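The structure appears below as structure tokens.
Only a single protein chain was left out; the remaining protein chains are all shown in position.
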Amino acid sequence: MSLLTILLQVPFLPEQASSFAQEVDMFYLSLWALTIFFSVAVAVAALFFMLKYRRRRIDEIPEQVEGAMALEITWTVIPFLISLFIFGWGAKIYYQMYTEPKDAMEIYVTGKQWMWRAQHPDGIREINQLHLPLGKRIKLTMTSEDVLHSYFIPAFRTKADVVPGRYTMTWFTPTKAGTYHLFCAEYCGTQHSGMIGNVIVLEPSEYQQWLAGGPKEASPSATGQKLFASLACNTCHYDKDGGRGPSLAGVFGSQVKLENGTTVIADEGYLRESILNPGAKIVAGFQPVMPTFQGQLSEEQVLQLIAYIKSIGAQEGAVAAKPAASPAPPTAKASPAAPTTQAPAAQGGQKKD
Amino acid sequence: MAEHTAEHHIVPLKVYFAVFGALMVFTAITVFVAQFDLEHYWGPLNIIVAMTVATIKATLVVLYFMHVRYSSRLTQVIVVSGLFWLAILLVFTLMDYLSEPAGQPSWASNRKTIFLPG
Amino acid sequence: MATEVMETTSTRNYLNNGHTVKSWLLTLDHKRIGLLYLFSISIFFAIGGVYASLIRLELITPEGDLMTAETYNKVFTMHGVMMIFFFLIPSIPAVMGNFLLPIMLGAKDVAFPKLNLLSWYIFILGGSLMLITMINGGIDTGWTFYPPYSSIYSNTQVTLAGVSIFITGFSSILTGLNFMVTIHTMRAPGLTWFRLPLFVWAHYATSLIQILGTPVVAITVLALALERTFQIGIFDPKLGGDPVLFQHMFWFYSHPAVYIMILPSMGVISELIANMTRKRIFGYHFVAFSSLAIAVFGFLVWGHHMFTSSQSMYAGMVFSLITYAVAIPSAIKIFNWTATIYKGSVSYDTPMIYALAFIGLFTVGGMTGLFLAALGLDVHLHDTYFVVAHFHYVMVGGAIIGYLGGIHFWWPKMTGRMYPEVWGRISAAIIFLGFNLTFFPQFVVGYLGMPRRYHAYAPEFQVLHILSSAGASILAVGFIMPVFYFAWSVKFGKKAGNNPWMASGLEWQTSSPPPTENFTYQPVVTHEPYEFEHVEEIKNAGKLENKTA
Partner (left out) sequence: MAEHATHVPGLAHHFVSMEQQKEAGTIGMWIFLLTELMFFGGLFLAYAIFRYKYPDGFLQGSHLLSVPLGGLNTFILILSSLTMALGVYYSQMGDRKKLVAFLTMTLLLGLAFLVVKFFEYKEKFDHHLFPAIGFWNPAADHPPEQYHQHVRVFLWIYFAMTGLHALHMIVGAGILITLIYLARKGTFTKEYNSPVEISGLYWHFVDIVWIFLFPLLYLTGFHVSGGH
């Protein structure tokens, strides 16, 4: 009796806290209905035949039924149509989940054995937590410092692998305030099951309060701007053409002509590659002189640089770091000469903890 | 099981020499062509030419040196199915890499280079 | 009839043709090799089962208290590796396929008996290496070996394990090659393609996958081993490699591999249902071709394991669509089997119970595969316990149930003795109950968000985990029982006679156990499969019964 009550308390669906949740649940329940229908139909038929046609004499040889084309066609075509329907529904949801949202608030996430780091547009960072404003479209741009991870929020019904060397994206709109599980869903080593956290959805006003209460930190693009100066990128990249490197103003999202005659769209992946492996794609009209920054930057810093490059795209180069105007702002900690392993530590200086 | 009678076919010597000659000629062609920058005219033209020639050469070897032209239907099916499965492996994986995943901030654009006409 | 039994068992058969250890270890007889496999994979199953028990024990409580996280990770990895590569993939083909295929074809042996023995030795070599890996501390990568964790970060015996899987792969390839050539070239006179038992069709389709898929996983794990030793940079993004490429190459094999596990089982089920209902399989041609269709389409869907892996969206859609195409032939089989029972003469013996269980459990397992193949839903379900539940339904509820059904059915042929029928039914029922109790709750806990490969978990999932662990202990009892009654029956079981089930099929025309060269004459096939008018035993039994009545 008490066992039954305990069992009845077990929920069948997790909380629905994002704009995707309802449809995914509907879909899920419909598939269960279908599954129950087919398994019960098959099981009942089989059991019924077994009872009805049980062997009555040891030498019984039943009348042979040779098979029937009409039946075969029926049970080929009907499952086929059903499965097309399932495919269509699934594909529709997937398309929404993986199409880049418009006007979303962008949060950068990096996974690392075994923690989640996130940085909000206004600079606040958090570890293993994610505070979100209710009702706002959120886009996560994610990468990993080491192995594969996967950012999984069951209450939102979203998940995306976090892959070293690539940027992946996931997005959602939280629809219900509360605290939800955040899990790492891709096996990533010893503490995989400890790579968990909370997603905390706040009313927009509370979210603002939370932001205000947090440690003052520069936004990713502002940090990126500082990095840009401290790593001396601006000795080659000015806001106008004329430097040793191309101007980066407005480059994000544009078509870049390469030395080998092909073109590339300058998105996050391309910018990342340009910084970490500049020789891979040479911009037409330039010499391959840019040094590689591989091993000198954490993924988080690369993201900040990208955020900065994106921002100068948006403002048409208005605030591009001009070497003359800001002759290597005294960020002091990151000495560009030896940023190898220092860099992440230097960055840590800005964190409160 | 009438298949195996065909197995006893003996290919005349001159066929072997002709095939060898053709293989040499094609090798020369492929080396010769490879010196020119055909990609200047159209994206992957160099590799297309190289692979076409290589495929012709391989086909000659399979048909004559390996007697598939004279072999049982079953052997021929085996050969073709091998190519078919290899194609599955290559094509379906490349499908992932070649298709722009709309919306994903793309690593995928790293991939946009070769096949664009330049 | 009794006299006949005496006659056949007293003659020389494959079991008493040499009693030395050497006569077993150097045998070229496909039947003995089948038994060698039976023995070896049972050991691997037991090891895998012990690991399963450890998993379930740990998961009774949400805290990771029984063992450390590192140990737990090794435990589920070794569980998966043992069960998949060393138990389920070789199970039906290497045991029953080896034993039965040549007999069903009316041949004296497989086409290449030496290769067949070699394949067992390769299997043992690979298996021993995996045992050494285990003793040396095991591996903790998950059975999927995803880099860069496996290639760089894990400090367990990944290289050794990779080599072991590489080697074992060749045993599977050789088995497939042997079967395919045997089916093509060694059919008895009159045995046309459409007179073949469906078991043979299923094995033909399986061989196709073994031949074409296994080499790819072999080169993949080899590359992984090289990556780990030399850091050549194939899968490591820091060196310009690509971790997602590994996933493509791995699943190119490992998805079709799930059909290596289920197709032979489906072949067994076809035999069981036909013979236990004394009916020709409804829609024989459809069932036969659906095996081939599954094998071929099965190669086109591997990307459904990568829907959230940063695979391109369009690739995801293509893979999803084709996945549904594979589901159709499975559906066709299920429906045709059910229709076969209609107007049959249904026996309630253990093999039929297993067949019935297969139909039910595989339907649930397969249908939940459809959930996973649905793109938008898999985003939520991927790498949760829903997946774990799905694949245990198809692998335990499907493949192993078929395997056990087949072992019961052909046990009299293999040993000449009957197993105790009552115990057979009891253990089948226990397995059925325990199985559902173990794995059904996992669907629920999976959808609630419980990720797989978790050593510790959130407390709200505990109730369902307790159910699951309780079920596992029942299941264990069900699995252990056959070990004992089969062992008992070898000595004390009732003598079986040539054809205890009064079944059709060439294997029932020879003695039990069969002589070394299977038949004392060259069988000639004159009729379609599953024609029970030709089964002498049924007629004789009728006469006997009439006399006594």
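Worth a mention:
Read from first to last, the chains carry the letters A, B and C; within each, the first residue is number 1.
Assume a contact is a pair of C-beta atoms (placed from the backbone, for glycine too) under 8 Å apart; a residue touches a chain by one contact, two chains touch by 3 or more.
Since the model is a prediction, treat every value here as computed from it, not as a measurement.
The absent chain, not drawn in this view, touches the displayed chains A, B, C throughout the complex.
Summary of contacts with the chain left out: across C:219, C:318 or C:481, the touching residue is C:219.
On the side of subunit C, the interface with the absent chain consists of residues 107-113, 173, 177, 180-182, 184-186, 211-216, 218-220, 223, 226, 230-234, 239-242, 245, 248-249, 517, 520-522, using the contact rule stated above.
The omitted chain makes contact with subunit B at the following residues, 3-4, 7, 10-11, 13, 16-17, 19-20, 23-24, 27, 30-31, 34-39, 46-47, 50-51, 53-54, 57-58, 61-62, 64-67, 71-72, 74-75, 78-79, 81-83, 85-86, 89-90, 93-94, 97-98, 110-111, 113-114.
Residues of subunit A in contact with the chain left out of this view: 260, 277-282, 288, 292.
The working rule: only the chains that are shown with their structure count from here on.
Of the two chain pairs considered here, A-C and B-C, the higher C-beta contact count falls to A-C.
Centre-to-centre separation of subunit A and subunit B, using mean CA positions: 39 Å.
Subunit B and subunit C have CA centres that are 37 Å apart. Residue positions of subunit B with contacts to 2 or more other chains are 101-104, 107-108. Across the assembly, subunit A contributes 98, 163, 165-166, 168 as residues in contact with two or more other chains. Those residues of subunit A whose C-beta lies close enough to touch subunit C in the complex are 6-7, 9-14, 20, 23-24, 27-28, 31, 34-35, 38-39, 42-43, 45-47, 49-50, 53-68, 71-72, 75-76, 79-80, 83-84, 86-87, 89-98, 113, 146-148, 150, 152, 154-155, 157-161, 163-166, 168, 181, 183-194, 277, 294. Contact residues of subunit C toward subunit B in the complex are 184, 212, 216, 244-245, 248-249, 252, 299-300, 302-303, 310-315, 318-319. Subunit B contributes residues 74, 82, 85, 88-89, 92-93, 95-97, 99-104, 107-108 to its touches with subunit C in the complex.
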